[in-house]
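With one protein chain removed, the remaining protein chains of the complex are shown where they sit.
This part shows subunit A:
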Amino acid sequence: MVRLITHNLLACHVKGCTTNNFPLVFQDVQVELQEAEFNPDFIRNMLPRLEWTALVNAAKQVGDTSLPLEQPDMMDDELLQKLHHALMEIHIIEGAMVCQNCRHAYPISNGIPNMLLAEHEIG
């Protein structure tokens, strides 16, 4: 599945595409909501790994505008809940993720993103 938590880790890896290769931009996505168990400790501890701005923008692309533009210093329970929803409960089922730099499109089908490259594209 592609959730925003995974999207925030993925980067384009086409040969020579090393700048502006993150974040990938969603295109023609179908989204499905699926409840997940809320684990505030997981969210709080995991957060430093994420690129906040990329997360806020990606959430907007899939219709979630609940996150503040700037990462707040204090993580209250309400914000952790919002993050949990954005990161763990929005599933991108179909569509693609496109590199802003080289325009390579990584398709998503049945919830599985295809990050395979053709041989000549491998760096």
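Here is the rule we use: contacts are C-beta pairs under 8 Å (C-beta built on N, C-alpha and C of every residue); 3 or more make two chains touch, one makes a residue touch a chain; residues count from 1.
Please note the rule applied: contacts and distances are computed from a predicted model.
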Absent chain [UniProt protein name; select from "Vacuolar protein-sorting-associated protein", "UDP-N-acetylglucosamine transferase subunit ALG13", "IBH1-like N-terminal domain-containing protein" or "Transcription initiation factor IIA subunit 2"]: "UDP-N-acetylglucosamine transferase subunit ALG13"
Contact partner of the left-out chain, one of A:1, A:25, A:79 or A:105: A:1
For subunit A, residues in touch with the removed chain: 1-3, 5-6, 9-13, 22, 34, 36-37, 39, 41-47, 49, 51, 91, 106, 109-117, 119, 122-123
